[in-house]
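Note that one protein chain of the assembly has been removed; the remaining protein chains are unaltered in position.
Labels run A and B following the written order; every chain starts at residue 1.
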Amino acid sequence: MELSDWQLVEKSQAGDADAFQELVSRYHQKVFMVILGLMRNREDALEVAQETFFRAFRKIKSFQGGSSFYTWIYRIAVNNSIDAQRKQKRNPLDFHESMDGLFEARNEVAKDPFADVQDRELRENMSKAINELTPEHKAVIVLRTIEGMSYKDIGEILGCSEGTVMSRLHYARKKLQDKLSAFL
Amino acid sequence: MSPCETIQESLGPWLDGELRGADGEAVRSHVASCADCAAARGRLEKLQLTLGTVLSTEAPQLKFAPFWREVERRIEAKRPWHEQLIEWCQSTLSAPRLAWAVPAAIMLVLGLLSFAKWPVGGQADNYASVESIDAHGRNVALLRDDKTKTTIIWLYQNPEGENENVEEAAKSGPAF
Partner (left out) sequence: MLKKLRSPALLFSLAFLTVAGWLSAAEKNPQSVQVRIRTILGGDKGDEFDPKLKGMEQQLKPLKHRSYRLLKDDTQTVPWQDGKSFEIPGGRSLTITPQDFQDNRIGLKVRLTQGDKPLIDTTVKIANKGNFILGGPAHEGGSLVLSISAAAQ
């Protein structure tokens, strides 16, 4: 029988490394996607994702279960990403060839939904527009879009009210629409 | 603010499923009868679709084994003392804990200050001020020891009767 997140958390708190490994395997891809959405750089995102799980391991004993594990891990991820973003500025979506071994093989051209020239342009401009958002605006967009999270959960992760989430989302979308008006 | 502007501000929460009941119904019925707002809805949906596609396709599928190996390496690596200190400070001095820590620290300081007043040796202010001494004709020495800040009154006794024997009286003088 598959254990719940909370059961795995309790086992991790008791020092069971396998239980923590299972939690990492459940969330590493989603956490990486959220961080990549915020960082816009694969190398940095991977580094921050690994650091996120390392920090979660160090803090797991203090996790009381006041929120769900995924809210807690995303909170650590978002905070780490925002800190890292403020520390360094790198080229968006830049990654080193040496990192290829870390990713599953994937034929990006065949799966590319932006095969059309105009759509490819839209993708590039969208990526640029996301990169120009403030870390707070980027965070609400990424959490809502990738995870489809409720405003309540987003507010819990970012430490703000649902009203603030609503307002940030509105302004972030407006900025994206303004920058991409030629394509939308 | 015109009704369309109000509705267009609520389009996002409505499409996100965050507007229910009468509010959600008001947006739905307005969009159904207003071409401008229906177009705004279309633009927003396209934006969301594009955003979703961009964000999900730019992230490659991670291989778990090398990812976990790196996390495990960090867990097992010994961190430099300053990083451990920063981490400890961050976890210990977080706001809710601080609310308890501040009065607790004040209590601890008061406790230490109070404890320091007891004669455990070497304390700050243990000197006694001697206002009067009457040894009824006997010799008395007064000593203040700087190291322990202790005042010593030493009574030299007459050998007549009050000592247990004469020889002891001779020995009873302090060596200081």
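The rule is short, and it goes like this: a residue touches a chain if its C-beta (ideal position, glycine included) is under 8 Å from a C-beta of that chain, and two chains touch if they have at least 3 such contacts.
Keep in mind the model is a prediction, meaning the values are calculated, not measured.
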For the chain that was dropped from the view, give me its touching partners among the shown chains.
B
With the full complex in mind, choose from B:2, B:33 or B:129 the residue touching the hidden chain.
B:129
Even though one chain is not shown, subunit B touches it at residues 95-96, 99-100, 103, 106-107, 110, 114, 117-123, 125-136, 138, 140, 143, 145, 147-148, 150-157, 162-165, 168-169, 171-176
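Quick note on the criterion: only the chains that are shown with their structure count from here on.
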Using mean CA coordinates as chain centres, what's the subunit A-subunit B distance in Å?
30
Applying the document's contact rule, which stretches of subunit A touch subunit B when the two form their complex?
21, 24-25, 28-29, 32-33, 36-37, 42, 46, 49-51, 53-54, 57-59, 62, 93, 101-104, 106, 108, 111-114, 122-123, 126-127, 130, 141-142, 144-146, 150-151, 162, 166, 169-170, 173, 176-177, 180, 184
The answer for subunit B against subunit A in the complex is residues 9, 12-13, 16, 18, 43-44, 46-48, 50-64, 66-68, 70-72, 74-75, 87, 91
